[in-house]
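Starting off with a structure, shown below.
Removed: one protein chain of the complex. Kept in place: all other protein chains.
For reference, chains read A and B in written order, and residue numbers begin at 1 within each chain.
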Amino acid sequence: MDAAAWRLHPDRVLPAEPGMRALARRILDATASLPIVSMHGHVDAAVLADDAAFTDPATLLVAPDHYIVRMLVSQATAPGPIRDAGVRSAADLGMGTGPVETDPRTIWRRFCAGWPALRGTPSRLWLEHVLVEVFGAPVAPSPATADLLFDHLSDRLAQPEYRPRALFERFGIELLATTDAATDTLEAHARLRADGWGDSVVPTFRPDALLEAGRSGWRDELDRLGALTGLDTGSYDGYLDALRARRRAFIAAGARATDHGHLSPDTTPLAELDARALFARARQAPLPDADARAFTAHMLFQMALMSADDGLVMQLHTGVLRDHDRPSAARHGHDIGFDIPVQTSFTRALRPVLEEFGHHPDFHLVVFTVDETAYSRELAPLAGAYPALRLGAPWWFLDAPEAMARFRAAVTETAGFGNTSGFVDDTRAFCSIPARHDLARRADASFLARLVAEHRLDLDEATDTAVALAYTLARDAYPAPAGTQVTA
Amino acid sequence: MDAAAWRLHPDRVLPAEPGMRALARRILDATASLPIVSMHGHVDAAVLADDAAFTDPATLLVAPDHYIVRMLVSQATAPGPIRDAGVRSAADLGMGTGPVETDPRTIWRRFCAGWPALRGTPSRLWLEHVLVEVFGAPVAPSPATADLLFDHLSDRLAQPEYRPRALFERFGIELLATTDAATDTLEAHARLRADGWGDSVVPTFRPDALLEAGRSGWRDELDRLGALTGLDTGSYDGYLDALRARRRAFIAAGARATDHGHLSPDTTPLAELDARALFARARQAPLPDADARAFTAHMLFQMALMSADDGLVMQLHTGVLRDHDRPSAARHGHDIGFDIPVQTSFTRALRPVLEEFGHHPDFHLVVFTVDETAYSRELAPLAGAYPALRLGAPWWFLDAPEAMARFRAAVTETAGFGNTSGFVDDTRAFCSIPARHDLARRADASFLARLVAEHRLDLDEATDTAVALAYTLARDAYPAPAGTQVTA
Partner (left out) sequence: MDAAAWRLHPDRVLPAEPGMRALARRILDATASLPIVSMHGHVDAAVLADDAAFTDPATLLVAPDHYIVRMLVSQATAPGPIRDAGVRSAADLGMGTGPVETDPRTIWRRFCAGWPALRGTPSRLWLEHVLVEVFGAPVAPSPATADLLFDHLSDRLAQPEYRPRALFERFGIELLATTDAATDTLEAHARLRADGWGDSVVPTFRPDALLEAGRSGWRDELDRLGALTGLDTGSYDGYLDALRARRRAFIAAGARATDHGHLSPDTTPLAELDARALFARARQAPLPDADARAFTAHMLFQMALMSADDGLVMQLHTGVLRDHDRPSAARHGHDIGFDIPVQTSFTRALRPVLEEFGHHPDFHLVVFTVDETAYSRELAPLAGAYPALRLGAPWWFLDAPEAMARFRAAVTETAGFGNTSGFVDDTRAFCSIPARHDLARRADASFLARLVAEHRLDLDEATDTAVALAYTLARDAYPAPAGTQVTA
């Protein structure tokens, strides 16, 4: 096997037309040496705090990746190699909370059998980058190469330069923000800080579970919050105080932002008395749906109020119905690929927060969507008007070349480039971080190259813009709150 | 007139950029010899059973084609050749149930006068293919060429090689599925089977009229169903039994699928008692709107249950408001171009069926939409997760090059290629079947060529995928139910 056999084309994902490709290459080159600023990720901070070797290729690359798992499961009953390889559910690929396949080589073989199913998807592009650029894999996955690849990757993972911190530095990551429950003790982040990594890896404050008063576990979450803060979360005032306290703790640990994932982006506040009454009822029993939604909307407004006060950037990820397949969730757990978007409207939903804080110099709101119809209709007009609002990068299903091209085409004419907030990789898959940023930079270079080729922008403006999209905007969109202790 | 004057460019609808065009040509060539599998059509089985010569060009190509008729009618009051040619309504082109123009030559002249109105539409491309490739027409339609073309086409239609079965074989059709009311006797299919055509032409079970309990004709439909099956459709159990009986009859006649066209894709089942009560009320009088919708949703769930049991693929075509122009419908009948799409949401609507049967090895659901916003937001995420779900080809207004390109760009990154179900032509216009499949293959070759040119896919993968999109996926997405009698 010739180890030089598998190379990625240096112009991959750039436009095919030769003139545009040459421009795109020059624009892309301007971003080549820029560090990665990853302001919204899902890597477990403990991975970097422990810095232990990754155990095996399947556990690292397949089992935690819901993009891969869902695609292979979606072909589980169709005639073909995936069904023949024995994939019936996420468990057969090592994912989920029930009994799962535990033999990494078996999982890896199934993944290799399913490789053709990833054609045309971003997972294919990310994995190619990971396999070739990170691990020097000699051949593409297939049933014939599965074992060879498994052994190759296992060999690499055993080497010290493939430990998490070594990879972090090799990837050129300047700043990585993790996502952490509001009730997380931030113990891993404390260890990182103690090791001098506190300016490189920071937490993000995610209080979703504390704001959903319609869920059965809400009261337990509040009890946990109370225990952690020593405040009385049985009262509405104590609940708000405890949220503020945790935000302060996150800020002290380096956090730049909060993150909010709810079905609706509604931010309508309740009258004070109504909010107190709902809270009191919720302490007794989970709220019915309409009340629960109203309470969450009210709390999102409170979060904006706190952000305007303490400087944490507010991130909204909405419009996804979680656990669409409830039987699968009951059997295999959450986050296994059955979260499905719904229609989402922002114009009226964000109005309360934008009218109140949209011009506030210290309030920053970054909004993400998986409903593309809102781009040109609502989000770009809003971001092109309110100083506080920035558009988040194409997220989740939209974190892919075609969707990224649609995003730029849909929002730029109304919101420009400066009202977007830089790329976020949103990934649990640590090794895919550079692949994802590379792909986004290629997509943006392609868009900009077309503007240059069509004489809508000068080349120097395009390279300057590419640097902003790849680096500066992400850095500037998430300023450190006033209370942050920067080590350096 | 030089008969060689009108030729179609062999690279039509392929990308203009020379590098991509060369790739697209190679990919397209890989599909050139593939037979046509047409799993959702509206050709009348009697046309093939009778195998009589088509009477004239207007009756064959204009009067039954609502794409052409609607476009010409839409220009009926604008200054120009269509108004001058005397087109006021569908009737002037021979379409509809009221009094219509009956002189084929007059209709044909009107059509030729309106030819420029079809610029940029798929009808233009289909008709060019039909005229040149099927009929060897020497010149494009225009007022000056109308009579010459009419005579040329009439001459051809009189020849035996232009009879339906001869054309069917010339077109390379391997399998043609017609669409048939659930209460159809399938007499034409029986004749075809007797002639040895039973494996080439199969029916599709369409029970819409039996599931819409808000329509005034519903009870008559049930009486017809009762008479045909000998079962008591006055009772809910008898009604369900009769539906099952007709499904068995269709399976025996070779059917692979059911087809369901309702305004909403809602599949929420009712509680047993509620369903029985609604049925009983509907037997007395048409249900009010909300109840009628709930009953249809319940029955779609029952159809899924029956499909999981008997193996008929379930096809959903929803989101169209039929007879938008009720005065025109009253005057000229249905299906004359006034069916207009509405916003459609699938995430919650399909949840009941997908939670129940989404992983069932013998349940297959193919969903079509005319609301493109659902592609990337809902349908691709659902199809990329549930094994039972396949996405139908771009349908109706979306069966066109630009819309097909948008479809692939919107769904592939999330659902891949394998979760789509192959092209369906959905046509009443028998002679356009090869034109439509050709156009779809060109659109897919163009999409794949771009992926190759951008180094996102290898050329051999692209040709392999093109074959799947053109043939294999359609064949595999509609497996024969266990009870099917295959003659061969």
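By our rule, a contact is a pair of C-beta atoms (placed from the backbone, for glycine too) under 8 Å apart; a residue touches a chain by one contact, two chains touch by 3 or more.
Not measured: the values here are computed from a predicted model.
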Touch with the missing chain holds, among A:L93, A:I107 or A:A380, for A:A380
Where the complex has a chain not shown, which of B:V13, B:L93, B:L149 or B:L379 is the residue touching it? B:V13
Hidden partner chain, touching residue among B:A22, B:L148, B:A403 or B:A480: B:A403
Residues on chain A facing the left-out chain by the touch rule are 17, 19-20, 343, 345, 347-348, 351, 354-355, 358-361, 373, 376-378, 380-389, 409-410, 412-419, 450-451, 453-457, 461, 465, 476
Would you write out the residues of chain B that touch the absent chain, in ascending order? 8-9, 11-18, 70-71, 73-80, 88-89, 116-122, 124-125, 321, 324-328, 337-343, 370-373, 397-398, 400-403, 406
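Assume only the chains that are shown with their structure count from here on.
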Express in whole angstrom the distance between the two chain centres, defined as the mean CA positions of chain A and chain B. 40
